[in-house]
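Written below as structure tokens is the structure these notes are about.
The chains shown are only part of the set, and none of them has been moved.
Lettered A, B and C in written order, each chain numbered from 1.
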Amino acid sequence: MPLSPEQEAEIADQRGQSQQTLRAVAPGMEDHLYTAYPVLDHGFVRVIDYMGDDAAICQAARVSYGKGTKSVSNDEGLIRYLMRHWHSTPFEMCEIKLHVKLPVFVARQWIRHRTANVNEYSARYSILDREFYIPAPEHVAAQSTVNNQGRGAPLEGAEAARVLEILKADSARAYDNYEAMISDEGQQGLARELARMNLPANIYTQWYWKVDLHNLFHFLRLRADAHAQYEIRVYADEICKLVADWVPFAYRAFEDYRMGGATLSATALDCIRRMVKGEEVTQESSGMSKGEWREFMGVMG
Amino acid sequence: MPLSPEQEAEIADQRGQSQQTLRAVAPGMEDHLYTAYPVLDHGFVRVIDYMGDDAAICQAARVSYGKGTKSVSNDEGLIRYLMRHWHSTPFEMCEIKLHVKLPVFVARQWIRHRTANVNEYSARYSILDREFYIPAPEHVAAQSTVNNQGRGAPLEGAEAARVLEILKADSARAYDNYEAMISDEGQQGLARELARMNLPANIYTQWYWKVDLHNLFHFLRLRADAHAQYEIRVYADEICKLVADWVPFAYRAFEDYRMGGATLSATALDCIRRMVKGEEVTQESSGMSKGEWREFMGVMG
Amino acid sequence: MPLSPEQEAEIADQRGQSQQTLRAVAPGMEDHLYTAYPVLDHGFVRVIDYMGDDAAICQAARVSYGKGTKSVSNDEGLIRYLMRHWHSTPFEMCEIKLHVKLPVFVARQWIRHRTANVNEYSARYSILDREFYIPAPEHVAAQSTVNNQGRGAPLEGAEAARVLEILKADSARAYDNYEAMISDEGQQGLARELARMNLPANIYTQWYWKVDLHNLFHFLRLRADAHAQYEIRVYADEICKLVADWVPFAYRAFEDYRMGGATLSATALDCIRRMVKGEEVTQESSGMSKGEWREFMGVMG
């Protein structure tokens, strides 16, 4: 993650300017503000701003005049109740703003989460930097043979090396040509909005992304999941750590009820009831398809 | 606006607890935090939290590493440019959370603005207070004769007095009966979720309402407009004052380009071009219907 | 559900006018179009329009050029897969438009589902009808003693009779006074936008409500649930029947994975694994609170 000295100075400057506020302050988050946490080879996540804390969730749920806190244990119980019963609106009362640097193909997945605010670096207006995601060798993996939209084991050495060679060479050539086309030395220079089309999807972009806690949890449940593509999962994992420090009660409830939990079908619940009674249930007697049964076995450990 | 001594103490308590933060701080908004500003006879608006300031709008528009401020005049120019060209996403980077107490019929209009987060006081769970909106005599107005969905001049004394008498008597009786039905003295007591249906639309409710600045401006443009119903307009007017102190550049641009501006049709623009050339344009020669022409004349002063 | 003869004639007229279309047609839904299905004492639900069918879900999931149907069994399998894995966007490709007549206090709950399009009958512009929801005696229930936001057993005869008497009398008086205030006989007549505030929350309103299938399923899961208030649940139940005829595969998957299913926490899954192994698990050894355990026991039957 190459931050320029100017960028590092700007971040240090922001971290140096403490002010007074009457708003709710989350000490765990103040520690993270502005700092760029590296993700992948050139990416990062950094918190630009946040609104609210665990108490703010309770305050809104109670529509209270003051802090809404009766007691700390009381607050955690309420938050667990809200999470368990899908009362999502109190979680919407917290908000976070992130600055993220990420490859374009990751950005394309990410943006599908519509309930968020986004300002992306404009390649119509500005020139993109020469920064491309090149996977670490252990993440250069084969197409999965069991999951049509996933990856399997890492490629063997020679094949992995060929892949990395291609990715590096094509990125470099594409960028050289991008620069050549927009250059106004001895020529007019192609419009940036056109030249960008030559750049591959592993080039880095960046954006400001603002989202409420409920929708962030939804994002994290899907993107920190084991089935998410590795390259977006590492961003979700990094954000999980930040959220755990920001709203510890809410994050713990999220871990228990969402990340670590599972939604079971009526058929699956019926199987469980039979199994608890001592009945031996097989895929054939379960009423599930093979795929469902395999996933169910995964949940049952 | 009858706040109980406990509520006033809670608010004073919140205003007394200043903390350090590294986040952007809007001094104009710190002054308003938590204070309940009266609206109508029992309502209020108070700011619970906010995120961002004028500089945060520019910072997001520039996807910058630091504060995003080049210079103050530069920032105002950028904000005006963004507003003029409908670049709405940078304004979405600011967020505000309000606690509002308002009559139910106002809440029903307000909630139609969908892009916001809401936690309303639950009349399934809790007992509503005996507080009803009774208009001041000067706002007891006749049905408009020119606008089917508006009001005209204030009613004359005797008729206004009858109306006020009815509103007060019916509110009081409805609430007496509400209390009688839910009481568990000498009877079981009707479920709150049922009893509430006896209460009229002028009873007060309250909610936490959180919205980004772009969507707040949209709300204000429609609800602070002269055609909005008076009882929601006074809330919008109060919020306008708060926003003016929070993000002064953005608010000034909003006033110039939205509140004080007008959207003119192709037909209207054509008329203006002819008028500037000295042509006398009438409704007949304008190509507009009578209604459009009347509105156009209103814009032309 | 008192439809006027004119309204019945308009509905019959719409049902009599069949036309040719090249669009996807859901035969099960064509049978329901326009017909008003009664709900509560004066309410109804009727389908005004729909877009798509089961095949359209698959077509979008496959981004296909033609119908997207490989085979019927194939389609149902795909739909179950999409539902199981929370792939919600293909379900968003179906849309339904309903005309609903419902009490205001039900409308206030309903409108909290924001991802939908709504046009409500305007009481600023028009005069509301004299129609109020008065519960059937068996639904006049006491406040629940175990659930703070629910109802318990029906009230006993005398108390129920008192409640019904109050609801009827207060509704009638409120409406009489509403009419008296807006009347322009011998007086100016109060503006409708003001007079409406005298009407209680059991008066009926109506709206056009349009929503995509994914968001409709979310609404139905929450509102057809046993914990939803009876007066909104009956609307959800009626809509469930319509959806079952519209998109039978999707509805069946929804019943299995959502309505009949359950989301279990990591803690609950751990308990299940222990129980299947033959361990006796109690609330004390479960790691759950009493409330969670009671709900868990409910799921385990």
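Note that in this section contacts are C-beta pairs under 8 Å (C-beta built on N, C-alpha and C of every residue); 3 or more make two chains touch, one makes a residue touch a chain.
These figures come from a predicted structure and were not determined experimentally.
Each chain in view is the same protein; 3 are placed here, and the whole complex, as held in this structure file, contains 4 copies.
The rule is short, and it goes like this: only the chains that are shown with their structure count from here on.
Judged by shared residue numbers over all numbers used at their interface, chain A and chain B contact each other through mostly the same positions, with over half in common.
Rounded to a multiple of 5, the Cα-based rotation taking chain A onto chain C is 180 degrees. If each chain is reduced to the centroid of its CA atoms, chain B and chain C end up 29 Å from each other.
With centres taken as mean Cα positions, chain C sits 33 Å from chain A. A separation of 34 Å divides the Cα centre of chain A from that of chain B. Taken residue by residue, chain B touches two or more other chains at 118, whereas all remaining positions touch fewer. Every residue of chain B that touches chain C in the complex is listed here, in rising order: 103-105, 108, 111-112, 114-115, 118, 122, 124-125, 133, 135, 139-144, 148-152, 155-156, 159, 162-163, 166-167, 170, 173-174, 177, 180-182, 184, 187-194, 196-202, 229. Across the complex, chain B meets chain A through its residues 3, 6-7, 10-11, 13-15, 17-25, 30, 33-34, 48-52, 56, 59-61, 63-67, 89-90, 92-93, 95, 97, 99, 117-121, 206-208, 210, 212.
Put simply, chain C touches chain A in their complex at residues 77, 80-81, 84, 86, 89, 112, 222, 255-257, 259-269, 272-273, 275-276, 278, 289, 291-292, 295, 299-301.
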